[in-house]
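What follows is one structure encoded as structure tokens, with my remarks underneath.
Every protein chain of the complex appears in place save one, which is left out.
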Amino acid sequence: MLNRGYYDRFGGAFIPEILVPTFDELEQAFNDAQADPAFWQEYVELMSTYSCRATPLTRCDNLTGHFGGAQIYIKREDLNHTGAHKANNVMGQGLLTKRMGKTRVIAETGAGQHGVATATMAAKFGFDCTIYMGELDVERQRPNVFWMERMGAEVIPVTDGSRILKDAINEAFRDWVTNMDNTHYVLGTACGPHPFPTMVSWFQSIIGKEAREQILEAHGKLPRRAYACVGGGSNAMGLFSGFFDDPEVELVGVEAGGRGHGIGEHASRLAYDDASIGIAQGYKTYFLQDEDGQMQDTHSVSAGLDYVGVSPILASLHDNGRVRFEAATDKEVVEAMELTVRREGLIPALESSHGFVQAFKEVGDLDPQDAIIINQSGRADKDIFTVADAVKDPKWEEFIIAKAEEYRKHA
Amino acid sequence: MLNRGYYDRFGGAFIPEILVPTFDELEQAFNDAQADPAFWQEYVELMSTYSCRATPLTRCDNLTGHFGGAQIYIKREDLNHTGAHKANNVMGQGLLTKRMGKTRVIAETGAGQHGVATATMAAKFGFDCTIYMGELDVERQRPNVFWMERMGAEVIPVTDGSRILKDAINEAFRDWVTNMDNTHYVLGTACGPHPFPTMVSWFQSIIGKEAREQILEAHGKLPRRAYACVGGGSNAMGLFSGFFDDPEVELVGVEAGGRGHGIGEHASRLAYDDASIGIAQGYKTYFLQDEDGQMQDTHSVSAGLDYVGVSPILASLHDNGRVRFEAATDKEVVEAMELTVRREGLIPALESSHGFVQAFKEVGDLDPQDAIIINQSGRADKDIFTVADAVKDPKWEEFIIAKAEEYRKHA
Amino acid sequence: MPENKLEQYIRQRREHKDLLLMTHIVLGYPSFDDSLRVVESMVEAGVDLMELQIPFSEPMADGPVILKANSDALSHGARVEKSFELAEQIVQRFDIPFVFMTYYNILFRHGVEKFVDEMAAIGIQGAIIPDLPPEEGEEYLAAMQRHDMAPIHIFTPNSSDERMQLLSERSAGMIYAVARKGVTGKETTFSDDLGDYLARCRAATSLPLALGFGVKSHDDLDFIRGKADIAVVGSETIRVLERDGVDGVAPFIEALQA
Partner (left out) sequence: MPENKLEQYIRQRREHKDLLLMTHIVLGYPSFDDSLRVVESMVEAGVDLMELQIPFSEPMADGPVILKANSDALSHGARVEKSFELAEQIVQRFDIPFVFMTYYNILFRHGVEKFVDEMAAIGIQGAIIPDLPPEEGEEYLAAMQRHDMAPIHIFTPNSSDERMQLLSERSAGMIYAVARKGVTGKETTFSDDLGDYLARCRAATSLPLALGFGVKSHDDLDFIRGKADIAVVGSETIRVLERDGVDGVAPFIEALQA
């Protein structure tokens, strides 16, 4: 194997032997791409003609006025094609897949965002596409499944294990160890075996590169703090990496606090004390696991943060203190989303809203001369079922019941 | 009244006397804004920081390969904040509302897109907001109502008339004649009394301005043809206006052919022979009306094109031949949408897909050296209920029925 | 300009009556037969002149009551031709002036000149077209003038003095002053402000002045008396009709004027 890919004591590549040549090939292709300025250029070109990069940095005067304190800027990854930062990663990996001459992509998905993004990329590049999705998630996230199928992807409900995201990842690996010759596994976040954490972070770094330039342009100086939600860690790595060399910028990652402390109640690997270091799904990081090393159930109102592990790069940035980690509870998240919708007309995904919670808690204490950036990793309108449930909208329920009646009648 | 606002024999301002000073004020403000370069600059700045202008022009090699003929470029209005070109118009009118010192906005909405866009603008600008929406549309388009309410808008179901878009327009006027002092009526398309057609077209002209520059940059010369769907006509006016001075660019507007010819079956005012000139909702144009001048029912799979009238500017461009009008049937529209999703990973709104239909019919006959532009005025993922019904997805129906069961249980 | 026929009638009638009463019906609502009976009750109860509204599918300036009457009439098959026939019968049977109220598209589709010619032929004396500002009304105004018919324009609390003057110049027969912003059929507060506004209307035109929008009681008429020539009761009669049926109309009109 070419490189073990460690970030302090986290990372590595704990992969089945049969994938070793596949990872070697991937790493080679990735290294070549990184070394080739034309590749990044092609990537940026693609993202600016197919998605809408550079995504804007929106100054939010109403929220700033509401809280007092530093000026709030929001990085608008929600405006990407397919509605989230996930597009950055999949389009990058799409280019890499083409470069490797492969003709099929597979991916896991939890909330469905990454599945939709991958299916979209596959349609655009003309790849065959299979998406693994926990059976529970398929049931919950039908709208995303619907779009994946329209894109021509095969969506396979994973009926093993807890039937959620982590099981979909296992299943994608099982496909990969069979079909690696023509297939690339488009992992959806900055986790998994090396080189995925580095590679996904590299593609997502476009967020931070743009944000740094944009805040300097708009605000005249660097922000005091940058906030991002942390599921696997890709949008956070994307934003934060723009400021790694700026020690004056405090980086704050916000995890899913769910219903609060205690295993099974949340998905906070770093902000809470319930996680411990382990190795699963091919890499070493903090996992929510028991003493034996068995992965445990997690909970979050936002499917996209509801995951047992976390980027090994973030785990190292946690341990060395460069990034501060906090958790936001389900309740706080829904409130922050509702406030942002109401005051700015922006609809941050429930995932993204975690970052907003922490920013809102702190921004009032900062100097009005300063600025903060919050990463709006995605938009919530695709998750209307989840959001409607979270805010318990009775009219929505009536609508669904009436719609069901209609379907029943003509069935 | 300052200006009668005619385009050949179409347009005018057939308004209740009580609104005359309001229209004078509006026209004055609009003229001032048009004459003030700083206004357009502020508008572009707002659209590029709050929405993602310039929206990309995406080259679609897969569709081009599929049809042969000219190269297909798609103007990506779907990437706008709130998912359609409607954002351009509302943000522009928002700035104008601020300029006039008004504190409340009202709007009509059919599909809900314009309602969501207006509610968003109102949240951003801090205006009070009331949206009028036909009761039938409220029932059909609950997701959009849900978001409008989250934005703080009051959504009033209109129970009069046919309980659809045109009735919502009437009702908005009824509000306006009462509350004109503090209220601006944000009309959603290039229709209505002068200066709305000109004003809305002006704000939407940002589409054509960008598209012209982008195609010259990407393709090296002007396109042979530009296609846009035509509901009220605003996205078409937006794209077309970029090429009015380029006689070599053929402009093609595509209306809702619904189930085909015959009053009640479609919403084609110009492409079919069923409409006649009339005056309603404050302006003169082709309407789908009976001999007495009573407005008739219309039908389209896409709520956004399902309207009795059409922009008076387009009516004049129809009569003088500058724009060719065609109609696309419901069935063709769903097929074109599915093909585009499948081959390019783009999900044009059902409205937008009308333009795609006509382009697909013709593009094969054009020279491969040439290019065409299709305006993707919006994205379909907000209309999943409509799209799922249009493609009759059984798994979607099962999902809704199961969801309804869940709601029934905890009700 | 010689005095218009409708204006003459109003002035003469005003010599005996300090406040005239104009009422309003929607032709074909609740049915064509009922329309005729309602007119009959009104005339017998002493109404001085009447608006006959030809239903339109998009009555932008009307509030919920008249709106519903419009759409009910249409869904019962109220064609323009039938409205003309009924209007003709009404004019022939009752000896007060009638004016049409409708929206411009009804005239436009019929042919404006033809419409006005036919109005004249059946003896209608004027028309109120709320979505036709004089700027858009050249053809209509010319045709009306040719037949010495009264194009009635609307003053509003928003109208400037200059605008009132212009509207007055383009009108004949009378001016219809709306009592407030908004559409027909909502509450109006009869206050000092309204008095001031009516004084401004009065100053702007020498035509007889009708006040409408929200007029519905004996007290309202008392307030108007002396400030305008005509009180217009519109939506309220439809409300009464809906509540008490055709037989309720006459007692209501009598009580108004008692």
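Think of it as A, B and C in the order they're written, each chain with its own count starting at 1.
We adopt the following convention: a contact is a pair of C-beta atoms (placed from the backbone, for glycine too) under 8 Å apart; a residue touches a chain by one contact, two chains touch by 3 or more.
Just so we're clear, the structure is a prediction, and the values are computed from it rather than from any experiment.
Chemist: For the chain omitted from this view, which of the shown chains does it touch?
Modeler: So, taking every chain into account, the missing one touches A.
Chemist: Of A:V44, A:I156, A:V177 or A:I263, which residue touches the hidden chain?
Modeler: A:V177
Chemist: With respect to the chain omitted from the figure, which of A:M151, A:M295 or A:I313 is a touching residue?
Modeler: That would be A:M295, which touches the missing chain.
Chemist: Pick out the residues on chain A that sit against the missing chain.
Modeler: These residues touch the chain not displayed: 1, 4, 12-22, 160-161, 166, 170, 173-174, 177-180, 276-282, 287, 289, 291-295.
In this text, only the chains that are shown with their structure count from here on.
Chemist: Chains still linked by touching once chain A is gone?
Modeler: Leaving out chain A in thought, the network of contacts stays intact as one piece.
Chemist: Measuring centre to centre, with centres taken as mean CA positions, what chain is farthest from chain B?
Modeler: Farthest chain from chain B, going by C-alpha centroids: C.
Chemist: Can you compute the centre-to-centre distance for chain B and chain C, using the mean CA position of each chain? Integer Å is fine.
Modeler: Here chain B and chain C have centroids separated by 38 Å.
Chemist: What's the distance between the Cα centroids of chain A and chain C, rounded to whole Å?
Modeler: Centres of chain A and chain C (C-alpha means) sit 65 Å apart.
Chemist: Quick check: how many Å separate the C-alpha centres of chain A and chain B?
Modeler: The computed centroid separation for chain A versus chain B comes out at 33 Å.
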